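Note that one protein chain is taken out, while the other chains of the complex remain in position.
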Amino acid sequence: MDLTELGGCLSSLSCMVTQTAAGLTIGMLLFLVASGLTLIFGVLGIVNFAHGSLYMMGAYFALAAYGVSGSFVLAVVAGTLGAALLGLFMERFLLSRIYGQDVLMQLLVCYAVILILDDVVKIVWGGDFRSMGVPDELRLPPFIIGGGIVPYFYAILFAVTAVIAAALAWGMGRTRFGRIVRAAAINPGMVGALGINTTVIYAAVFAIGAGLAGAAGALSAPIRSVVPGAGVSILIESFIVTVIGGMGSIGGALAASLILGFTRSFGSIGFPLFVEGAMFAIMALVLILRPSGLGGKRGS
Amino acid sequence: MSGGWLRDTAVAMVVLALFLAFELAGFRSSSLLDFAIRFATFGLLALSLNLLIGTTGLVSFGHAAYFGMGAYSFGLLMQTGAWSIPAAILAALACTALLALVVGALCVRLSEIYFAFLTLAFQMLLHSVISSWISLTGGDQGLMGGIPKPAFLGIDLAQPSHLAGFGVFCLLLSTVALRQVVRSPFGAALRMIRDNPDRAAFVGLSVFRYRLAAFVIAGTFAGLGGVLMSLYVSGAFPSFAFWTTSGEAIFMIMLGGVSVFLGPLVGTAIFLLLNDWITALTEHHGLFMGTILLILVLGLRKGLLDFIMEHWRARKGARS
Amino acid sequence: MSGGRLQLQNLRKSFGGVVATDDVSLTFEPGTLSAIIGPNGAGKTTLFHLITGKLPVSSGRVLLDDAEITGLDRRDIVRRGIGRAFQVANLFPSFTVAHSLAAGLMAHEGRTASLFRGFPPKDIAARAEEVMELCGLTHLAATESRHLSHGDQKLLDIALALALSPKVLLLDEPTAGMGPDERWRMIERVHKLWEARGLTLVFIEHDMDIVFRIAQSVRVLRYGAVLAQGTPEEMRRNPAVIEAYLGAEHAL
Partner (left out) sequence: MSLGKKGAMGRRVLLGGTGAAAITGFPNIAFTQPRQPIKVGMPTILSGRVAQLGISSRNAIQIEVDRFNAEGGLDGRPIELIVRDSRGTPAEAARLAREMISSDGCEFLIDGEPSSGGFAVHEVVRETGTVTLHINSETSSLTADPRQRFWNAFRVARQGIHDSIAGGAYAANIAKTRNLRRWMTVSPDYAYGRDTTAEFVEYLKHFYPEVQVTGETWPRLFQPDYTENITRLSQGRPQAIYSCLWAGDLVTFTEQASIFGLFAQSSVFAVNMADYTTLQQIRNLPRGVHSGNRYLKNFPNTPENLAFATEYNRRFNTFPTNWSWQAATGAKLLMTALRQVGGTDPRQVAAKLKGMVMDSPFGADGKVTMRAEDQTLVGYAIGWGVTLSQEPYIEGMAPIEWSTIFQHEAEWKRSKGWS
């Protein structure tokens, strides 16, 4: 514990700026992955244990597209769409066969997908870690705000993830599709009765969730190494986010992602040896005090 | 009704006697001994996990935590040099039961999906504690220096043949015990909770207490598996408590079947043979195992023994 | 074995702003057979939930033989002697009929903590046998619940509640989803059970022929509140009840 250091940071503008920016960026990237997970759970009632693998695939698709085109924008698009398509495939050909069966089946199918994707990646891209590197056109000097450092690329990451989050909120709140999806989350039978094809809704939601994970993978490819098995640690953090935020709640996921982001950025100063532990502690606390999570419906 | 228990014990003793007779008669090959030890180890892991999944309806994705806990606490106690093996085993099981009690108390109230991934999360927490608490656990290098195996009651576990015999003994003992658990009134309560927790509460069961008890019992037997594992590799490693170990245990159960008591043991045997065969054949282990798993889950939709039993029952039903 | 007195005093339940049970005060005398009727959404099942502790009450009291049971855990309420069968049969699908009843009995008596005995022990098996006999399920003893016909599932559901020797038995639409013949068989069975055990029986029912044939008294609920209560004849003459629920067909 180094709480004097944390106090020092909280009273220093430069430190506050740097850590806040870092926390926001970490949190927003996490949010992209976790919101997909929570969306899929909310509508399909499925916990996609292979969600981390979709994140990983997004990064690999982005890497491949970047290698061919040299454009980061295309890379992100490729990562998002690639993961979305893969998610679509996964939902249509694998998960849709086990709807209505118990969690064990979901777990096993997802476990199999993790095993297979890790190996496929190894066969196609090699077992070694890969790195995209920050594209030259985005490699600009960091912003210095009040003495604090905000890397240029992080600012871009934050802007893009914020736009995606806003689009998601708008899509869920204001569009017909969003209303149907929310209705489906509450009562799948009702939506079917209204003559809306739940099959299409399920597939679309899974593809969107997968696409969000893919987008996070693609966006972070320049600054994180891309490696088979990269999905697992992301998956665990996304789980923690979903538990804290409440399963199925996108608003809760946003709040929880930011809480974890700030726990990481400020925790590394105040309690560097307990950052991981703190995340679990927050989760345990939420579970005890409010088992359905921050944004979850009570009693369901 | 306790006749079932006595009969099981008798069967177990015959199996053990046969195994030992085989060894004593000199029909031993070290690959058989190795297989016996590994079978005992993972058999315990799978069998105990099925008490949760098959009997109680709790799908835990964090069962390896107790496997790892058993291995580490046993290894650490033995390394102090002050404990005999039986005493250390009992103490290790007590530690494991305690861990299962704490985690279980937090998890068993939750709905099944929350339960699955919270057990997973706590397992990852234990895994990261093991990797970072280097002064105690040796971190990722595991418990170093080997685990002393002082002889007790004429049993010298440093010899593979003794260890295999001991492993088989532990497995048989646990099989009889777990079978009795499933068959007892307590087991009936667990099955009621699995079938319909709501109604179980209406007939007067405390769903929480019974689930927690099942969680602790299952964790403890997984801990015994961990003890055997640490004796086998003469150490303990963080991967024992890693999620992949839990995944493999679920895989084994799926290979065998959840509804037949001995299904997980059949699954363990198939898994180990499959694993050895695939490892010898290719380095694309995940691709093969994953595909087999998918075929099994999407094709049969149940474990092998479940599938066979259902067919057999259906045929019997058709005939009568 | 005899029935107990069940009293509800000023029972209220609201979900958010919606009042589901509105100031309900009812008394069911020991050994009586009463029906609760009312249109869909009148709060009949909610009332059962409140009595059995499945839902917490917002205010008011529930008394069994003058002892308050409000707010107790539903397991304790069962132990005190309130049994309940469900609108949709609520069973243990993988248990045979005999084992369902035996397991229910053991759970009820707190004997399921035993790890060393077999299941079911002989004394319990004998008592399960008795209940099966009483309910006419003996020939299905070895059938798994999930393979029973709809009617037999409902019957087993009642048997399960009955096995726990309740003083008060609440049946939520015992004949729901059955054909006319099956209905009557079922209701005869229920009537016999009531006579045999002498318990206080309360049932929710939509089939008015059944209600007026067997019920000693009838309570009518509407919008969560008690609209009227009395003998079947009184109800069939009560204009409010006729207007709200019965219609001309059942009026006297």
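Chains here go by letter, A, B and C, matching the order in which they are written, and residues are numbered from 1 within each.
FYI, a contact is a pair of C-beta atoms (placed from the backbone, for glycine too) under 8 Å apart; a residue touches a chain by one contact, two chains touch by 3 or more.
Quantities reported herein were computed from a predicted structural model and do not represent experimental measurements.
Within the whole complex, touches from the chain that is not shown fall on A, B. If you put the hidden chain back, the residue from A:Gly70, A:Gly126 or A:Gly146 that touches it is A:Gly126. In the complete assembly, the contact with the undisplayed chain comes from A:Ile269, out of A:Leu44, A:Ile269 or A:Leu294. Residue-level contact of chain B with the missing chain is found at 22, 27, 29-32, 34, 38, 128, 131-132, 134, 138-142, 144-146, 158, 160, 229, 232-235, 237-240, 242, 244, 273, 276-277, 279-280, 283-286. Remark: the residues of chain A touching the chain excluded from display are 9, 15, 18-19, 22, 25-26, 29, 118-119, 122, 126-134, 139, 141-142, 149, 151-154, 220, 222-225, 227-230, 233-234, 264-265, 267-269, 272-273, 275-276.
As a convention for this text, only the chains that are shown with their structure count from here on.
Least step count on the touch graph, chain A to chain C: 2. A comparison of C-alpha centroids places B closest to the centre of the full protein.
Of all chains, the one whose CA centroid is most distant from that of chain B is C.
As a whole-number value, the distance joining the C-alpha centres of chain A and chain C reads 49 Å. Here the CA centre of chain A is 33 Å from the CA centre of chain B.
Looking at chain C, one finds that none of its residues touch two or more other chains.
For chain B, the set of residues that touch two or more other chains is empty. Across the complex, chain B is touched by residues 52, 74-75, 78-79, 84, 86, 90-95, 99, 102-104, 106-122, 160, 164 of chain C. Listing the residues of chain A that touch chain B in their complex gives 41, 45, 47, 49, 94, 97-98, 101-105, 107-109, 111-116, 118-120, 122-123, 232, 236, 239-240, 243, 247, 276-277, 280, 283-284, 287-288, 291. Here chain B touches chain C in the complex through residues 1-5, 180-181, 183-189, 191-192, 194-196, 198-206, 210, going by the rule given at the top.
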